[in-house]
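Removed: one protein chain of the complex. Kept in place: all other protein chains.
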Amino acid sequence: MLTINRLNQSEAKLIIDGAVTKAKEFGIPMCISVVDESGNLIAFERMDGGKIHSITLSQDKAFTAASARKGTHIFNQVCIPGHENNLFGIHTALGGRMCIVGGGLPIFYKNEVVGGIGVSSGSPEQDLGCAQAGVDTFSRISS
Amino acid sequence: MLTINRLNQSEAKLIIDGAVTKAKEFGIPMCISVVDESGNLIAFERMDGGKIHSITLSQDKAFTAASARKGTHIFNQVCIPGHENNLFGIHTALGGRMCIVGGGLPIFYKNEVVGGIGVSSGSPEQDLGCAQAGVDTFSRISS
Amino acid sequence: MLTINRLNQSEAKLIIDGAVTKAKEFGIPMCISVVDESGNLIAFERMDGGKIHSITLSQDKAFTAASARKGTHIFNQVCIPGHENNLFGIHTALGGRMCIVGGGLPIFYKNEVVGGIGVSSGSPEQDLGCAQAGVDTFSRISS
Partner (left out) sequence: MLTINRLNQSEAKLIIDGAVTKAKEFGIPMCISVVDESGNLIAFERMDGGKIHSITLSQDKAFTAASARKGTHIFNQVCIPGHENNLFGIHTALGGRMCIVGGGLPIFYKNEVVGGIGVSSGSPEQDLGCAQAGVDTFSRISS
């Protein structure tokens, strides 16, 4: 039997709150998804004005980050055509559910992934900034 | 009437065992899929800690390799935008089921494809190394 | 933080072995899937002669049972058109991934679902019989 740590609902809400605070600083209404360590959605918020396509995109970013245990922007850096040993092509896997656009981050607890956050509606930098703010919030409450 | 050779279940298990042994050498828990010559799944194992997205990705690598009769990393080398006579775009075919990321290999028997193996959760080199270990295992038991 | 119990790979293999033994009693080669408590595939075996459509169907049965925490045949009993308060229509949810055909069972450990098994290729009774054999095997090894 394996024993797995997983974000709970109240933690997920606080993580989203952290991302929302940063989104307000940017002045950009975002879609924010938090998934558990298995990639299943725990909480979602579309701030008033968040973009429609970002509903799915934020979920896919969170899923990808939690599953791959790395930021989605890291994938983007190694997803370049014509390099045999990089990951070009992974961005279309799983019917496109794999997302390599910046804005998804894994959430670690005691060196294990316990969930992921995905943010979408701004630029990849802004999305990543908000995702990082969510991760930072979790670091504060879990330490 | 055609007569087709196809991996059986016990061969599939041994192939997976070969890949698992290599994965343990790498210290990376992998998802490993073995399909038959028609691309249909015969056996699958997610080692404890194998990544969620690799469940599908390993199956798609095995499917692509068995169907195309070449390693998925070979596709990657010729999937480059702007080259009229190469294969750019094939990575999005079949809803993304075609996978050009390294880690999928066909399994040959008497110069015919009898199945395929797909490995995912490490780097493309590590995935390919484990897939090759599976192929090597089959070569030993079938010769 | 939640703490989750989850089947590991060696338990999944023993569960499949239990189902395979029963399938051999029936004389019917089966497809057998074991998923974790999040519905993600851990292990799969297509016995030689198992049906092609059962590859997906066994996974969907295991997914549905683990997620819903009940046998898929239970859903079937309450999936009847024209009864306002039953579940007719759930069988088409998730692109048809929800499966109400008998042969899927949740796997419990200390009153919590830790995974699911799905069996397909025989009649619903035979599929359910093999799934139950898998569950019984787990009960023996985990008590």
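For the reader, a short list of remarks on this structure follows.
Here the chain labels run A, B and C in written order, and each chain numbers its own residues starting at 1.
What we mean here is this: a contact is a pair of C-beta atoms (placed from the backbone, for glycine too) under 8 Å apart; a residue touches a chain by one contact, two chains touch by 3 or more.
Every value quoted in this text rests on a predicted model; they were computed, and no experiment measured them.
Shown chains touched by the hidden one, complex as a whole: B, C.
Checked against the full complex, the candidates C:A12, C:M30 or C:L57 give a single residue touching the omitted chain, namely C:L57. Of the residues in chain B, those that touch the hidden partner chain are 1-8, 11, 36, 38-40, 109, 114, 142. Listed for chain C, the residues touching the missing chain in the whole complex are 48, 51-54, 56-57, 60, 73, 75-77, 79-81, 88, 91-92, 95-96, 99-102, 123-125.
We adopt the following convention: only the chains that are shown with their structure count from here on.
A complete topology is adopted by the chain contact network, contact being made between every pair of chains.
In the CA-based superposition of chain A onto chain C, the rotation angle is 180 degrees, rounded to steps of 5.
As a whole-number value, the distance joining the C-alpha centres of chain B and chain C reads 26 Å. A straight line joining the Cα centres of chain A and chain C is 31 Å long.
Measuring from the averaged C-alpha position of chain A to that of chain B gives a distance of 29 Å.
Residue positions 2, 38-39 of chain A each touch two or more of the other chains.
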